[in-house]
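Can you read through this structure? Questions will come right after.
Of the protein chains in this complex, one is absent; all others appear in place.
Up next is subunit A:
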Amino acid sequence: MTNSTHPASVVVVGAGQGGHQTAVSLREHGYRGSVTLISAEDALPYERPPLSKAYLTGEADQSQLWLRPATYYVRQSIDLVGGTVTEIDRAARTVRLADGSSYEYGHLVLATGARPRALDVQGAGLRGVHTLRTEQDAAELRAALATARRAVVVGAGFIGLEFASVARSVVPEPEGATARGSGGSTARGTGRPTARVPGRARCEVTVVEALDRPLARAVSAPTAGHFTRLHREEGTRFLFGRGVAALHGDGRGRVASVELADGRRLPADLVLVGVGVTPRTELAAAAGLAVNGGITVDSRLLTGDPRISAIGDCAAFPQVRSGNLLRLESVQNAVGHARLAAERITGSTTRAYDELPWFWSDQFSTRLQITGVTDGGGHDTEVVLGDVNSGAFSVLLFRGADLLAVESVNRPADHLAARQLLGRAIKVTPDYATAPGFTLRGHLAHPTPGRPRHTPGADRTVMPCRSSSADVTPSPDTSPPANDPS
């Protein structure tokens, strides 16, 4: 590592999980130049996953979201700046903020994230209509949920379903009432016994989705079917294949109903719009950087300007295997990108970004974990391990003989084994996966009959989630390339 090539200063625009991690990783790699982390939000950097989960229920407060305490940034000489960047001046290597201040950079990292898509219909600006991205959004939604009686969720994506899960979860009755409960209570209307505490659901929930199933762009049909059943059992109503035409107010500026494209009106005192996000690419575009569904970067996460990187939700990066541009919205992606960018800036690596994507979602007491990516091209074969009706299963998605991704519902061991298999490019075919007795973990221990690839116990536990390049580069004796026609 040659210090002479290090930039004297790094400015990071955006203090979400990716921007934050960039600053942390720069210091971990011994970077001694100035680090400026610019946040448009008036808060310490925090993690977002709990915003649609524990934070909404009130189990987690703001300080529990912080990625580090305030003292950390002081100790590490990370300059946390609150403000909105309005311009990148590439010639002057300076970013300008709305308040007129400016910061010179040796290297600039754009970690601008994404913003929720708004509903482009009349009434979208009424009070009581929410989106969920920031801690502020979540605080408002939590307050609204406390008194809401009828919630309509527009969009059956992860945000919408995680919110529905919280809104349909039971509020325990005050002490005393609970103590008198004599067990054997039944879920609302289903007649099945439940171990749940007695109480009432927070509110009625209707989910309106334009497509014919939930999570349509994210998961396979068997997994989507499971989540449909799960939410229905918990009392959520789904309206699939319906568009929203307008939102109507109560005459005092508050939302009162949601009008569907077919003219039907759903009464609502709370509307959550969860119809995806748009990457924040405006700054990059205005600075003349390429934008293609995200700020376009190369395999080292550099834009066309060698002094500017883009990472996380806002970045469209080439998938190593296919070369296709990919934009992912996940903690893993943000953190993985941040680490690579920091390593590259400090001269610790020149490697291409090739981390295996993974993701999770908690809904009711069900945990969905996904690893791999179907890469836009989709899959042609699904193999289900376990019984979908049992609520614990995995779906293996193949294109031809190649395993692309694995979705695991309440099967964490499958998920972890899949991360190993995909990360090390160990071949898994539909034939293997449908053979009697096949398990992902068993296949990891013995990938092909009679030819174990590694010795159990001897460091078989390298996680592809965050490996050095040596860990994920297939050694010559591992399986053939995934696109091998054999």
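Assorted remarks:
By definition in this document, a contact is a pair of C-beta atoms (placed from the backbone, for glycine too) under 8 Å apart; a residue touches a chain by one contact, two chains touch by 3 or more; residues count from 1.
Assume contacts and distances are computed from a predicted model.
The chain not displayed here is annotated in its UniProt record as "Putative Rhodocoxin", chosen from "Substrate import-associated zinc metallohydrolase lipoprotein", "Rieske (2Fe-2S) protein", "Putative Rhodocoxin" or "Paraquat-inducible protein A".
Remark: the omitted chain is touched by one listed residue; of A:G30, A:P69, A:G82 or A:G293 this is A:P69. Considering A:G304, A:P412 or A:G442, the position touching the chain not shown turns out to be A:P412 (whole complex).
Touch with the hidden chain on the side of subunit A covers residues 17, 47, 49, 64, 67-69, 72, 75-76, 331-332, 335, 358, 360, 367, 369, 412-413, 416, 419-420, 457, 459, 461-463, 465-467.
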